[in-house]
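Quick notes on the structure that follows.
Up next, chain A:
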Amino acid sequence: MELEVHTTRLDALVSWARQHSLDQYPFLSACCGVEFMATVGHGSSRFGFALPKASPRQSDLLVVVGTITERQAPALRRVYEQMGDPKWVIAFGACACSGGLYQNYAVLPGADQVIPVDVYVPGCPPRPEQFLAALKQLRLQIENQARGRPPAIPSLSANPQTLVRIRPSKSTKPNKAGAKGGGK
Partner candidate 1 sequence: MTKARGANVQRNQRLVMDLPEAAGDSLGLVLGPSHPVLRGSARIVLEVEGEAIRAVDVQVGLLHRGFEKEAESSPYDQTLLLAERLNYVSPLLSAAGYALAVERLLGIEENIPMRARRLRVVVCELSRIADHLTCVGATALSLGASNAFFLLMDARARLWRLLESLAGPRLGSPYIRLGGVNSDLPDDWIAGFRTFSPGLRQTVWRVDQLLGENPMFRERTRGVAILAKQDVQGWGITGPVARASGVLCDVRKDNPYFGYEDFEFDVPLGDVGDNWDRYCLRMEELRQSLRIAEQAIGRLATGPVIVDDPRIVPPAVELRQTQVWAQASLFLLATAGPIIHPGEVYSAVESANGELGFYLASDGSARPKKCRVRSPSFANAAALGPLLTGHFVADVIPTYCLFNIVGGECDR
Partner candidate 2 sequence: MRSLAATVDGVSVCLPAPATVLDACRAAGAAVVALCDHPSLRPAPSCNTCQVIVNGMLIRACAEPLRPGAAINTVGSAAVSARRQSLAKVSLGHPVACSTCHQSGGCELQAGLAASAPVVVEKNTVTRRSLATHSKTLGPTIALHKELCVGCTRCTRFVAEVLHRPILSLHASHGRIANLQIDEAADFNVPYALALTELCPVGVFEHKEDRTGTIPLWSQRSAPSVCAGCATGCPVWLHGNGQGVKRVSSRGGAHYLCNDGYQFFDERGLLRLAVPFTANAVASWDRALAAAAALLAPAMNAGSLAVVFSAQSPTLDLAALSAFAVERAAVAHVYSNLHPDGDATPPLMSTNKNPNAASLIALAPKSRPITSLVDDIGQGKVTAVLCVGVESVTPETHPALFEALGGLTALVVASSFEDALTRQAMVSLPLATVEETTGSFVNGEGVAQSFAPLHSPAGDALAGWDLMNHLSRLLGIEIGFASLNDARVWLKRHHPALCPTQGGA
């Protein structure tokens, strides 16, 4: 049997391993939770994300899904504190990002008021594809962290792959590329 040898830096190896074995703990609270469940159907396991873990102690990615009220904030903080290091947080949905529609006495204006957030996913609620985009974004950040780069967020225009088509338009207007390709 042939033996293959690969060499790399240890931190790169660790980062690679972390990127591909994120165990998520979803903190479901509201509408977004219903939509978040649908991400299961979009095959997130192919990116190395297994089914949600039932305990924060076994997971390293906290997904804050839905509105966090002032009353829930201590519970969210506690869940975060129970997770082992290193840990990452995705805020899923407008409410988790900023309070969304609810700018009032009851609602926390964003989960980042009580825990640090790495990736924000806007939308009310976001589509499942956006969660996958967020996961890819998070992996990029983990990799950048390992290489000592700042976890900069690349602009969407610079990286068209991160754009998710929201809705296939019914009346497709021929765009430039389509006109070229479509004209025989």
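Selection rule, in plain terms: all candidates are chains of the complex that A comes from, given by their letters.
Rule of thumb we're sticking to: a residue touches a chain if its C-beta (ideal position, glycine included) is under 8 Å from a C-beta of that chain, and two chains touch if they have at least 3 such contacts; residues count from 1.
Everything numeric here is computed off the predicted structure, so don't read it as measured data.
**Q** Sort out for me which candidate, 1 or 2, comes into contact with chain A in this complex.
**A** 1
**Q** Note which residues of chain A are touching candidate 1 in the complex, please.
**A** Interface residues on the chain A side: 27-31, 33-35, 37-38, 41, 52, 54, 56, 66-67, 69, 71-72, 74-79, 101-102, 104-107, 124-125, 127, 167, 170.
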